[in-house]
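Showing subunit A:
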Amino acid sequence: MYDSSASPASRPALLDVRGLTKSFGALTALQDVDFTLGEGEIHALLGENGAGKSTLIKVVTGVFARDAGTVRLAGQEIAPRSAGDALDAGIATVYQEVNLLPNLSVAQNLYLGRQPTRFGVVREAEMRRRAHALLLDYGLDIDVGAPLSSYSVAVQHITAIARAVDLSARVLILDEPTASLDRHEVEILFKVMRQLAARGIGIVFVSHFLDQVYEICDRVTVLRNGRQIGTRELADLPRLDLIRMMLGRELAETTGERAASQPETAREVCVSFKGFGKQGYLAPFDLELRRGEVVGLAGLLGSGRTETARLVFGAERADSGEATVGGKAVRLNSPRDGAGLGFGYCPEERKTEGIVADLTVRENIILALQARRGLHRPLSRREQDEIAMRYIRMLDIRPPDPERTIGLLSGGNQQKALLARWLATSPKLLVLDEPTRGIDVGAHAEIIRLVRELCDQGLALLVISSELDEIVTYSNRVIVLRDRAHVEELKGDAVEVSSILAAIAADVPAAQEVAS
Partner candidate 1 sequence: MRASTSIAITAFVLIAGFALCALQFPNIASTRVVANLLTDNAFLGIVAAGMTFVIISGGIDLSVGSVIGFTTVFVALAVERWGIPPLAAFALVLVLCALFGAAMGAVIHVFDLPPFIVTLAGMFLARGVSFLLSTESIPITAPIYSAVSDFAIRLPGGGRLTAVAIAMLAVLVLSAFLLHLTRFGANVYALGGSRAATALMGIPVGPMTVRIYMLSSVLAGFAGIVFSFYTAAGYSLSAVGVELDTIAAVVIGGTLLTGGQGSVIGTFLGVLIQGMIQTYINFDGTLSSWWTKIATGVLLFVFIALQQGLMALARRSSVKTVGART
Partner candidate 2 sequence: AELTVGFSQIGSESGWRAAETSVSKSEAAKRKVNLKIADAQQKQENQIKAIRSFIAQGVDAIFLAPVVASGWDAVLKEAKEAKIPVVLLDRDIDPSGKDLYLTAVTSDSVHEGEVAGEWLAKTVGGKACNVVELQGTVGASVATNRKKGFDAVIAKNANLKVVRSQTGDFTRAKGKEVMESFIKAENGGKSICAVYAHNDDMMVGAIQAMKEAGLKPGKDVLTVSIDAVPDIFKAIAAGEANATVELTPNMAGPALDAIIAYKDKGTTPPKWIQTESKLYTAADEPQKVYDSKKGLGY
């Protein structure tokens, strides 16, 4: 037993899950899982991609029907049959894929189903006032009357979190809430989580960022292949042991040495942009991307990183400047143009812009390659199988079944399939927007290794990541953005977390400074 006053294990069990089992057809996603959450505890739920974390959450909250097992909330057995039932019981959840309504205003999203009313009429002004105040706590000073879809993924995620936090009566479940957040937003979130825990609310936290887990959580439960591997106090669990619990093996350590900073002029220019920009979208910028080089994009949310990526690929049409490949000006008006030039682009919005949920993993992987080859040169089924299997193995996509519908894969595995889609085209330039979002530690290391390897083979890479450590690890150059403009370029030894932060913070808005 631990110190009784501090030990979470000794607190009364708030949520008690016993012997939970769930299978999807032949696939057993959860097998006899036990899980206990104490009052006022922040409990991490960890595991590789596809380990069953999201499934556990969905079964507990009634989204999926369970095959066996019991769930007790404060001693009472509960069997919610929908997310609504779970909410009524006092369990609020942010599911992994942001599940909000893009067509509604931010305020409606925050208060859907519980809008303030008078005589049955929704008090719109009052609702907006409350919504605005609520989001201010998270450092967001935005127009809550605008549709949610006009904001970035990060804002949407914060909205989802704010809603759930506001709703959580006893238990708050957060499935990878920090995947698309910046340090700054993460800090705000953690502050809120601590406040809630202090009020006795139990919090389940899923994340692939171990730093964050160690920072905020009291205990951890690890899942592997749908089985519970164990529950430990984090305070006395060395990091390497935790990783071993998750992976069931040692992690091949790849981080450490920085990308070789060979003189950039020695590399062949793959594509260069001059005065490239779009009015009201991104200020014109100059950019040269060279073979074998990784360029990182850093900046705060809404600083224009995604916009840069989209312009570079042709997903958005520039209205000024030109792009040249091999000295010749090229047309870059549509994704098709970009793909035709041998570019690839993994968007950050996996669900809406990435996967084709109804198709199989195989079809998703070969999609870009097939589109490039054109209609009349279909890949034979054997070629398709071969390509799909190659990448499933290379990226360790689980389950390793190319005929599985991709929408049924876990979030991290979908992300890997997307990466595979572009790798299969052997691109000249690859634009990755948050490529490691939601990817587990093992695969994360694997992907960073892969990125390096590709560069050594002459690929040019443009990478966006909110994780500065990650950017620093593999970038040769880092472009810093602010207010939808490229403001600084760091290269060589200047590529360091501290200098990037300095460049970003040169002009941080007042509200955000207050919050931090």
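Remarks
Here is the rule we go by: contacts are C-beta pairs under 8 Å (C-beta built on N, C-alpha and C of every residue); 3 or more make two chains touch, one makes a residue touch a chain; residues count from 1.
Selection rule, in plain terms: all candidates are chains of the complex that A comes from, given by their letters.
It should be emphasised that the depicted structure is a prediction, and the values quoted were computed from it without experimental measurement.
Which member of 1 or 2 touches subunit A in this complex comes down to candidate 1. Of all residues in subunit A, those touching candidate 1 in their complex are 63, 82-84, 86-88, 93, 95, 99-104, 108, 112-113, 115, 117, 120-122, 143, 150, 163, 167, 279-281, 302, 483-484.
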